[in-house]
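Every protein chain but one is kept in place in this view of the complex.
Entry: chain A
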Amino acid sequence: MSPIIQFDRVSVTAHEKTILVDISFALFAGEKAALCGKSGSGKSSVLRTLLGLHTIKSGAVYFQQQRLTASTIQAIRSCTAYIGQEPILGAESVRDALLLPFQFKAHRQYRPTEARLIEALQRLQLPADILNQESSRISGGEKQRVALARGLLLGKKLYLLDEVTSALDAESRQAVFDVFSDPDLTVLSVAHDPAWLELCGIVLELEAGRLTLVKRNGNA
């Protein structure tokens, strides 16, 4: 089996500063991995590099064995959901936020029904009536789960989660993890939370832009 994500000796600089040095790792479909390390160690940069938001100085990133280039980036982005600490919903109401990607040409023909919206929310333990709430009035944890639900609705296979569980209580965190226990879904996350690290099969530790430790928990 070939890896879904592969970093091959990747170095990245941004604003004339080196942010990643010689990073190599591979992630297979269905695996759940966490990047940990001090703030500024380059954890989020790994996610951003995979999304083509940083320019790769040397080395290569592969997604399903396709090298990340200007011509493959759209395909990579379309398979990937990125959810940050304070996700941007990009619309006035939660319903519009969930439907936002379906305004774009790439997804226009897959617009979900109301029932599918509610089902996606329920998988993340969100009530159906949140649909009519204003995006600015829901909590950080709810925003993260709405953003996750949006990823599920898009049928994304790869989830890049940047400190997602920080705003969640134990119960919601378990709900999130239950969703991702699906062997079809691959997760690359940034986390500090020990409980989340425990749940991830692979832990990648970064220090000053270098990968210093790769630990396989063997339970995923």
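Convention: a contact is a pair of C-beta atoms (placed from the backbone, for glycine too) under 8 Å apart; a residue touches a chain by one contact, two chains touch by 3 or more; residues count from 1.
The rule is simple: contacts and distances are computed from a predicted model.
Enquirer: Assign the chain not included in the display its UniProt protein name, restricting the answer to "Alpha-ketoacid dehydrogenase subunit beta", "RNA polymerase sigma factor", "ABC transporter permease" or "Chemotaxis protein CheA".
Expert: From the listed options "Alpha-ketoacid dehydrogenase subunit beta", "RNA polymerase sigma factor", "ABC transporter permease" or "Chemotaxis protein CheA", the omitted chain resolves to "ABC transporter permease".
Enquirer: Touch as defined at the start, partner being the missing chain; which of A:60, A:106, A:128 or A:213 qualifies?
Expert: The one listed residue touching the chain not shown is A:106.
Enquirer: Which residue among A:11, A:64 or A:78 touches the omitted chain?
Expert: A:78
Enquirer: Considering the whole complex rather than only what is displayed, give the residues of chain A touching the chain that is not shown.
Expert: Residues 15, 51-53, 55, 69-70, 73-74, 77-78, 80-82, 84, 87-88, 90, 100-101, 103-107, 150, 154 of chain A touch the chain absent from view.
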